[in-house]
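Pasting in a structure now, in structure tokens, and then I'll have a few things to ask.
Only a single protein chain was left out; the remaining protein chains are all shown in position.
Residue numbering begins at 1 within each chain, and the chains themselves are lettered A, B and C in the order written.
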Amino acid sequence: MKRSSTAKNGSKLKQDKKIVLALYRKMVLIREFEMKAKEIFHSGKMPGFIHIYVGEEAVAAGVCAQLHQDDYVASTHRGHGHALAKGVAPRDAMAELMGVVTGCSGGRGGTMHLYDPEVGFLGSNGVVPPGILIAAGAGLSAQLRGTSQVAVAFFGDGGSNNGAFHEGLNLAAAWDLPVVFVCENNFYATEMPFSETTKNTNVASRAKAYGIPGIQVDGNDVMAVYEKAGEAIQRAREGGGPTLIECVTYRWFGHHAGDPGVSYRTKEEVAEWKERDPIGKLRNDSIAARLATETDFQRIDEEIKDVIEESADFALASPLEADSTALDHVFYSPAE
Amino acid sequence: MKRSSTAKNGSKLKQDKKIVLALYRKMVLIREFEMKAKEIFHSGKMPGFIHIYVGEEAVAAGVCAQLHQDDYVASTHRGHGHALAKGVAPRDAMAELMGVVTGCSGGRGGTMHLYDPEVGFLGSNGVVPPGILIAAGAGLSAQLRGTSQVAVAFFGDGGSNNGAFHEGLNLAAAWDLPVVFVCENNFYATEMPFSETTKNTNVASRAKAYGIPGIQVDGNDVMAVYEKAGEAIQRAREGGGPTLIECVTYRWFGHHAGDPGVSYRTKEEVAEWKERDPIGKLRNDSIAARLATETDFQRIDEEIKDVIEESADFALASPLEADSTALDHVFYSPAE
Amino acid sequence: MPQKNINSTSSTASSTADQRVITYAQAGVEGVREEMLRNPDIFYIGQGIGPRGGNFQQSRGLWQEFGQARVRDTPIAERAQAGFGVGAALAGSHPIVDIVFMDFTLEAMGEIVQQASTIHYISNGRFKVPLMVRAAGGGIRSTGPHHSHTFWSFFAHIPGLKVVVPSTPYDVKGLIKTALRDENPIMFLEHKGLYGTKGHVPEEEYLIPFGEANVIRSGEDVTVVTLGKMVQRSLDAAEELQRNGISAEVIDLRTLVPLDKEAILKSITKTGRLVVVDEAYASCGISAEVAAIVAFEAIDQLDAPVVRICTLPTPHSFSPSTDSYLVPSVVRIVAEVSDLMKKKI
Partner (left out) sequence: MPQKNINSTSSTASSTADQRVITYAQAGVEGVREEMLRNPDIFYIGQGIGPRGGNFQQSRGLWQEFGQARVRDTPIAERAQAGFGVGAALAGSHPIVDIVFMDFTLEAMGEIVQQASTIHYISNGRFKVPLMVRAAGGGIRSTGPHHSHTFWSFFAHIPGLKVVVPSTPYDVKGLIKTALRDENPIMFLEHKGLYGTKGHVPEEEYLIPFGEANVIRSGEDVTVVTLGKMVQRSLDAAEELQRNGISAEVIDLRTLVPLDKEAILKSITKTGRLVVVDEAYASCGISAEVAAIVAFEAIDQLDAPVVRICTLPTPHSFSPSTDSYLVPSVVRIVAEVSDLMKKKI
């Protein structure tokens, strides 16, 4: 089965260099973080099972670039990119993947449970897809507190077939909550093709069922994501209620680092999507449009390499939690 | 808030007398059964809390008249009408409401748990709305066994906001199951107006999200329901997959027999809907079209009165379960 | 079944002529109201808890007083209710999520167990989840198979949840106020059959700490540990037993997590006999937990087998006869305790 993006919304944004470079930096940060995590995983040093986000960087980067620090994000099992895009420090995230005490969750959460209150990161999640409900709840809190905060839920095509999707979108719509629902449609949930688990593979079209706007966007075009997310986030911030954005994209690797990801996808399909690399696209487009130069990008590449090396060193050098604290924090107590 | 049916599908069926009288009989049976149950309830003799179906008879009668005995129905808390329409004997149902051993569930189920394998009645249900899933499962079984059986799920507007609706319709659609989903949109879930729990009050329109046909029909026009249900059931029987039918209707009384049903609904609204009595409508329309006579209808009315009296006497005279059998049937064993 | 006022024998509320008497449901409303006045972060969502004031009047007047923003009816979507609650709690609000029927906590089990109970721990203490899930269990008047459950042991099995089961108006108010000042996920599990019962509730503010069982009747011969609606039945049974010369001490657990082990052990040391009366099923229930604790910590204090008196292991029946046969009755409690008094080890 050949899969290709049918998304119609290309980028029309008046592009400016600062934004281009910021988006590029985020995408490269995510890419390099993931490649390093993959390397450590395959070296046998990393516990658990990581779900690699490579290929989908434009979604996290494009959406989160429109968010303020005190806005919220709730994420998924494939959440490293969302965490980094929202501002979780790479070393805190890498350490968390290693399960060491210096991780953003003290090593107790691991790859699927990154948490960071300081940047409004309400957690990646081992369950599909309660992040939808958690983000909506954060939006409800913002509405009640009268702030202009917005919450974003990321979830996959697989998640969109789950009952939580229905309950979450319906109620967020009924209450006009400041939430943006971002579906990363990468055509597969584990090895299950989306088209075999639903008769309607156009996730954006499901927004009608909830009386809210639904738009499909090319999830490999970071400027398009940035633009459409910006509109939706702005609408939410102004009390206009939720939007469902379907970002059509693709994961380059298997479902998790242990899955070669080939038995259920053709080589051609994977190759075609690698061609449509969101990082390469931004780079090429921006150079063609004379918005930035090779040198600009190279400088960022170098910078990020250092950040990632430093993060990995930090994570690998950090200790595991001691048994003596293993029973702490089961309950919160004000003394803490 | 004024609520009125916006359903567009009126009846275009070439009406024939046999069908008219059969539908009329079913509706009157349900109406009289409910009025008698209500009377017994208010006399203090009936345990539990009954949910009265009066006003909505055209839905159960119209849909079930298109079903065969070995087709399936899964129902709701407001399920007396569905049970009777599918063929559960009135005395068995009335006895069940009384919680006596002669009931269709031996008195163990009561009003919300009528069961009858002999007519494919897979149960009313105390939970909103897993009947959707149960019907779909029965449809899956029929598909696997290669029969031409069809399963119908009844559920309310309230049920349509629940995650089970989404999971059930999506998967039944993906698998082309022989199921018809019948939403009885009576504008309220307990005292909650549907319009306050969703931004899209057109339930039929939600079918698009699942890639299946969705139609709205005047749920007080039994001929319209009969016709549209017939098309959907036929399609399902022939392998054409599921349909969502929204029947716009109204319950005359409160949510359950203990709820006066007035604080959240205007007198005018209730009165308007009583004007649109599905039984009166069929009677008037048929007489006007010279399809049947007053005498035909009166004869049925008399007949049903006797059936209901007999059912009530039977139920009221039957004993409660003895303690000595209270532990039976926790598990099935082949010796049974 | 005699319906007596439990508080008359309560150790926490002394009986006076002019004491104020209100219902269990009203006590809950008062507690919630006072805490909502005190803490603007508290809001309340659930099915029918708005204008209607709750199926059981458990939120009566709150919508009228606090308005549509802070007191909101939800669709029939328990997962959304719980999940929104978790999200709002993470964002700094303090939600009350009313599931109304404890049975329907099943629909939200993933959100309660996987999200609410874990996040404080797995975020290494960085987030807290101040969330009160409210739900009423137990059977009344043939509520039948889907509306009579008492799942407290499910929640007591899961670390990170506190579990409260109040038995009197006095306790409801004091415990619900404590719950709303506790910034952990709390399962506040009332009983449908108690909402209409009355008891003394002082006008003055008070809080009841978690983890302190109520020795609601003192006795010498046997310890009856119980909770929820079974407290009154146990007290009634104790009176009956007293007439037969058996002196029963009755302990109302009040909170299952934290559990007041000390109160139980202290009582056993005195009586040497333990009976647990629970409306939930025995298997893997809180009755098993209490028995297991005693079998570990105080087996040397026991003079007889540990007896559990629980709802018999069948689905809940609608049948009025069977239904009352299955749930522990005063008669059954009296009979089983009397039997136990004849046993020795």
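The rule is simple: contacts are C-beta pairs under 8 Å (C-beta built on N, C-alpha and C of every residue); 3 or more make two chains touch, one makes a residue touch a chain.
Just so it is clear, the model here is predicted, and its values are computed rather than measured.
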Sole residue of C:Glu30, C:Asp73 or C:Glu107 that reaches the chain not shown, by the stated touch rule: C:Glu107
Residue of A:Glu118, A:Glu191 or A:Glu238 touching the missing chain in the full complex: A:Glu191
Contact partner of the left-out chain, one of A:Val262, A:Ala289 or A:Ala326: A:Ala326
Contact set of chain C toward the excluded chain (per top definition): 103-104, 106-107, 109-110, 113-114, 117-118, 121-122, 144-146, 149, 151, 153-154, 156-160, 257, 280-289, 291-292, 294-297, 299-300, 302, 304-308, 313-318, 345
Missing-chain contacts mapped onto chain A: 47-49, 99-100, 105-113, 125-129, 158-159, 161-163, 189-192, 196-198, 263-264, 320-323, 326-327, 330
Those residues of chain B which, in the complete complex, touch the missing chain: 72, 74, 104-109, 113, 115-117, 122-123, 125-127, 130, 132-145, 149, 151, 163-164, 167-168, 170-171, 174-175, 328-332, 334, 336
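Basically, only the chains that are shown with their structure count from here on.
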Centroid comparison with chain A (C-alpha atoms), farthest chain: B
Centre-of-Cα separation between chain C and chain A, whole angstrom: 41
For chain A, residues that touch 2 or more chains besides their own: 163-164, 167, 170-171, 174
Numbers and ranges of chain C residues touching at least 2 other chains: 74-75, 77, 79-80
